[in-house]
Each structure stands twice: as C-alpha cells, then as structure tokens.
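A protein chain is absent from this complex, but the other protein chains hold their places.
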Amino acid sequence: MIFGVSIYEILTVSTIIFFIGIYGFVTRKNLIAMLMSVELILNAGALNFVVINKYLFPDALGGVIFSLFIIAVAAAETALALAIIINLYRLIMSLKTDDLETMKF
Amino acid sequence: MERIIFYIISVLMITFAVMAVSNRNLMRSIIYLLFVLLGTAAIYFMIEFYFLGAVQLTVYAGGIIVLYVNSVMLVEKINNPLPEVNSKRRLLAGIISTAGAALTITAILSYNFVHIAESKATETNIDKVGKALLNYGDKGYILPFEVISILLLAAMAGAIAIAKTNKLKKNNESK
Partner (left out) sequence: MDLTYTVLIPLIPLFVFLLLGLNYKRIKEPVSGYIGTTGLLITALMSFYTAFQYFFNYGKAGGVYQKIYAFNTEWIHFTDTLHIDMGILLDPISAVMLIVVPLISLMVHFYSIGYMHKEPGFTRFYAYLSLFTFSMLGLVLSTNLFQIYIFWEMVGVSSYLLIGYYFEKPSAILAAKKAFIVTRFADFGFLVGILMVSYYAKTFDFKILTDLSFIENLKMQSGIFMGLSVMTWALIFIFIGGAGKSAMFPLHIWLPDAMEGPTPVSALIHAATMVVAGVFLVARLFPAFYFFDDGFALNVVAWVGAFTTLFAAVIAITQNDIKRVLAFSTMSQIGYMMLALGVSGFEGHEGLGFMAGMFHLFTHAMFKALLFLGAGAIIHAVHSNYMQDMGGLRKYMPITNITFLLAALAISGIPPLAGFFSKDEILAAAFENNMPVFIIGYIVAGMTAFYMFRLYYRIFWWNNPDYEHKPHEAPATMTIPLVILALMTILSGFIPFAEFVSPDGAGFHSHIDWSLASASIIIGVAGILLATIFYKKESELPTRFVRAFGRVHKWAFNKFYIDEIYFFITKTIIFKYISGSFAWFDRQVVDGTMNGIGNGTVWISSKIKGLQSGKIQDYAMFFISGVLALIMVAWLLFN
C-alpha cells in the first residue's frame, strides 16, 4: 500500500493505460506494433489484479499469483505470436495489416 | 513523498504508453514500451510485491522486450518508419478509447471500495508466494501452476514448429 495514494488513483492509471493499448491495437498498421499494444493491455490487467489484491484483500495471494500467470501467459503468447509473424513475413515479405485481408467478404 | 513519486511514475507511464502506440519508428516504440513495463514494476515495488516486481523486470522488461527487439531486427529495416495511419481512423479510435476510458473511470470512481487497513502479519514475501504456488491444499495453486508449465512447454514447442515450418517441409520433400 502506497502511503497517501488511494485505490482510485492507481485504477485510473491502469484504465488509462488499458485504453491506450486499445487505441494502439486499433490504429497500428504493423503486426508487431499491434502485439505491443496487446502487451500494454495485459500489463494494465495485471496491475489491476495486484492493486485490488493489496488494497481490498491483503490477506489473500490470488491477485499476485494471477499476475504471475499473466506474465507467463504473455510470455508464451509473445513467443508464439512472434514465431507466427516471422513465418508470415517469410511467406509474404510484409507485416502490414492492409496486406492481410484474406478474411475479406 | 511516496505520493509524489507515484504521480511522477504515473505521468511517465501514460506518456510513454502514448508514445509507444503513436511513434512511427518501431524500435523506439519498443523502448517506450519497456519504460511502461518498468513503471509497472516500480508500482509493484511500491506496493511491496517485491517478487512480482522482480518477475516483471526479468520476464517482461528483460525477456519479452529482447524478443521484440530481435524479431523487429529480423523482419524490418530499423530506419523504415511505419506507414502513416489515416487521421479519420485515428480520430475514431481516439474517440472510442477516450469514451471507454471515461466510462470506466467514472464507474470506478463512483464505486465505493472498502479499504482494509494493512497489518504487519500479512506481509507478502517470496516464501509465501512459493508455498502458495506449490500447495495443493485449501489456498493452493498447484493445478494452475502445472497447467501454466505445460502451456509454456507447448508454446515453446509450437513456436519452434511454426518458425521452422519451411525447413520441416524441405526435409519431408527430400525424403
């Protein structure tokens, strides 16, 4: 618990970072950049878990452990996604989202 | 004092986050992302979750960022700026994000959280976390722990398989 800082302020910060992540996810035109935005979103989520654990349920450990898991999952996800991206780059020599429209109507 | 530090960290995190999603140089974006992750780690340290902060630093700020840097160096020319995003889309995304953030913050602020005063007995240290992870009792997390370990293994195998697809194909063809 940070002295003098309430839960509201920390949650506000995490919310803002979360939506910055969404903004990035929607606007970025490069697959790696989109993945980075996802990292921001995950980070904000993990931060929320930790803060709520600390401020509201100090006796429990659930939030911390979930954050650990989030970090682990994020690592796995990043590794896999980057593997896919590299493979894709080998196939079409591009990472622009405009070139990846095969799901179009 | 701590409050001021928190505010500074917060402002820095938001600033770097904005820069990470808007900078047109990919390598720089990654570095800005690193700063955001560092800020998160700082907050973990400030609320006395030292182990978590350490994991954040090593895995996230260390491992994942390095992974990003490597892959960017593999696929992009570093000096090539990212393509311009049209302003209409940026505006639309900005409006949606701002509206979402405003909505969520309003919801958070209007909710009455019940603070619980911290007691010394509930200090969270590495010892406790380790025991909780390996405990199969009432408040144990052994099952998710094992699942995550298998997930990581699978992810590792999958990443290798995907990245090496072409070579595998070639091997099959030569056979």
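Order of writing sets the chain letters: A and B. Residues in each chain are counted from 1.
Please note the rule applied: a residue touches a chain if its C-beta (ideal position, glycine included) is under 8 Å from a C-beta of that chain, and two chains touch if they have at least 3 such contacts.
Since this is a predicted model, take the numbers as computed values, not measurements.
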Chain not shown, its touching partners among those shown: A, B
Touch with the omitted chain, as defined above, among B:5, B:66, B:92 or B:154: B:92
Listed residues B:63, B:100 or B:140, member touching the removed chain: B:100
Footprint left on chain A by the chain that the document does not show: 22, 25-28, 34, 97-98, 100-105
Absent chain, residues of chain B that touch it: 92-93, 96, 99-100, 103
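Here is the rule we use: only the chains that are shown with their structure count from here on.
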Chain B contact footprint on chain A (complex, rising order): 1-13, 15-24, 26-30, 32-33, 35-37, 39-40, 43, 46-47, 50-51, 54-61, 64-65, 67-69, 71-80, 82-87, 89-90, 95-96
Contact set on chain B toward chain A in their complex: 1-3, 6, 10, 13-14, 17-18, 20-22, 26, 29-30, 33, 36-37, 40, 43-44, 46-49, 51-52, 55-56, 59-60, 63-64, 67-68, 71-72, 74-76, 82-83, 85, 89-90, 93-94, 96-98, 100-101, 104-105, 108-109, 113-116, 118-119, 122, 124, 128-129, 132-133, 139, 141, 144, 148, 151-152, 155-156, 158-160, 162-163, 165-166
